[in-house]
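Worksheet: one structure, shown below.
Right, chain A next:
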Amino acid sequence: MSEALALNLLLFLPVIGGVLLLALPERRADLVRGLAMVVLLAQLALAAWLYLRFQAGVPGLQFETRLPWIPAWGVHYHIALDGLNLLLVLLTAFLGPIVVAGAFTSITKDVKLFHGMVMFIQFTMLGTFLAQDLFLFYVFWEAMLIPMFLMIGIWGGERRIYATLKFFLYTAFGSILMLAAIIYLAHTVLSADGTPSFAFADLYELGLGVQVQTLLLAAFALSFAIKVPMVPLHTWLPDAHVEAPTAGSVILAGVLLKMGTYGFLKLGFPLFPDAALLATPLIMTLAVISIIYGAGLALVQDDIKKIIAYSSVSHLGYVMLGLVTYNLLGVQGAIIQMVSHGLVAGGLFLMVGMIYERCHSRDLADYGGLAKLLPAYSVFFMILTLAAIGLPTTSGFTGEFLVLLGAFHSAWPQFEQGVSYPLVLASLAVLGIVLGALYMLRLARRLLFGEARAPVAGLRDLSLREMGILGVLVLAVFYIGLFPNDFLQKTEQAAMEYQERILAARDGEVER
Partner candidate 1 sequence: MNGLLTLLVLLPLAGFLVNGLLGRRLGPVFVNVVGVGLPLAAFGVAVWAWRILEAGGGEPLIETVFTWALVGEHVFEVSFYLDRLSAVMALIVTGVGALIHIYSIGYMKGDESYARYFAYLNLFLFFMLLLVLGRSLLVLFVGWEGVGLASYLLIGFWFQDVDKARAGRKAFITNRVGDAGFLLGMFLIFTAVGTLEMDQINEAFAGGLIPVGIATAAGILLFIGATGKSAQIPLHVWLPDAMAGPTPVSALIHAATMVTAGVYLVARMSGVYLEAPAASTLIAVIGLLTAFLAATIALVQTDIKKVLAYSTISQLGFMFLALGVGAYAVAVFHLFTHAFFKAALFLGAGSVIHALNGEQDIRRMGGLSRRIPWTSGTFLVATAAIAGLPPLAGFFSKDEILWFALASGQGGAFWLWLLGSVTAFLTALYMFRLYWLVFLGRSRMAPEVAEHVHESPWPMTSVLVVLAVFSVIAGWFALPQYLAPLLPAPDLRFDWPILHWALIVFAVLVAVAGLVAAGVLYGNGGRRAEAIERRFARLYRVLAGKYYVDEIYERLLQRPWLWISDRVFLRLGDRILLDGSLHGLAALARRGAEVLARVQTGSLHWYAWMTLLGLVAVLIWMWRYV
Partner candidate 2 sequence: MDDTTFLLALSGMLFALGLVGVIVRRNLLVMLMFLELMLNGVILSLVVFTQMLGAEAGAVLVFLVFVVAAAEIAIAVPILLLLVRTGRTLDPGAYAGLKG
């Protein structure tokens, strides 16, 4: 089987799975779950195979498929892997089976529809990552909203309507501005040489004026920044997380948030390098504010899910910081941090879901001393907590270390030239690791330590299924913490191209 074909299969497997699901009777929930599991496992296998086949150090796209879709507008169905999306595709495929396995007992309402939605989300997320054509990207980007909206709206908690509306309005608002920018871009490419094109590769070569770039970047950035989310556009996230079912939270934290950072990495900054350089101080500041603000908010929450939701704001601040260092260390660190956060936050949300299933409470005040009651649960929770803190040997450390090192590395030469704000921001970001420990250890202490108590007596510890899910996640966390080099090698070329694209603009600036 050729790799390009496999990539298409990878993308469309969830669609096939969804159609097959339709054929199953509603009452046979076990069959539905089994089928979904098989399909997503097959997808994971494909993704892993493609990851192994992916050539490190080869410039440009790999395993490309490019078919005309709307020839009159120059729209193509164009998907491919490159270093930037490779790990995220792998992460998406990895979390798919975990989401389904995690929902084995928690979802009992509309089982078929639920798994259909999971398939739908899987399809749109992979599509967004794989798309190499702006039109296609936008279609997937928007389509992603629908299943997520339904998932929170149907299987969510009490205030789900408020949460879904907020989530939808925020993201839709960003998308509309992005659409306007895309129309403008398409229009410009048309008038430039007569052959319309939405291909990323063509758009990279556009060479727009700085002012136009700034406006367009602002439109794109708003959409991406809402998705990340960066302070001050983050308030939809805690609400969405709190109301979403566990599976929704895992998908949201695990993959969906990375759409924003991936958007910056793949589109926002490289498409408009001059504007990106101009906006760097702003974005860097907002990134550091996100780190600190998120950490502060996580400290004063009593809802376990909100704590983790705000920790996401903080952790994705590191990603954004890494992206605007424009050096290899920072960018590579940002990519690793994205994957790491997907695993760790996804895992933590799964664990919150597991305890919620048993006790029906997310209030910290109800808990204490779970380490006594649920030893296995506590071990896993502790490991994920430490990974969130960024303790060495876990994936969190790899990401944060490289990001911070990159930030410092790019800040110091500027400091020597008399520009001190990047150094101050980088130092503040380093202090963020203290704040991170503060709220995560508070969570661990209140939940796991102290007098043993829980809202419900007679808790049972993790089942084999749950241990299997968490075990796989924890292994991945340690693997990235201990042996990140394989990942780094595969992404290095793309990170280098990203860096060069933006630095070329800076050099151009100097010449002008």
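Candidate entries met the following condition: all candidates are chains of the complex that A comes from, given by their letters.
The rule is short, and it goes like this: contacts are C-beta pairs under 8 Å (C-beta built on N, C-alpha and C of every residue); 3 or more make two chains touch, one makes a residue touch a chain; residues count from 1.
Owing to the predicted nature of the structure, the values given are computational and were not obtained by experimental measurement.
The listed chains 1 or 2 are all part of this complex, yet only 1 touches chain A. Interface of chain A with candidate 1 (complex): residues 166, 232, 234-235, 293, 296-297, 299-300, 328-329, 332, 369, 371-372, 386, 391-393, 397-398, 401-402, 404-405, 408-409, 412, 426-427, 430-431, 433-434, 437-438, 441-442, 445, 448-452, 482-485, 488-489, 492, 496.
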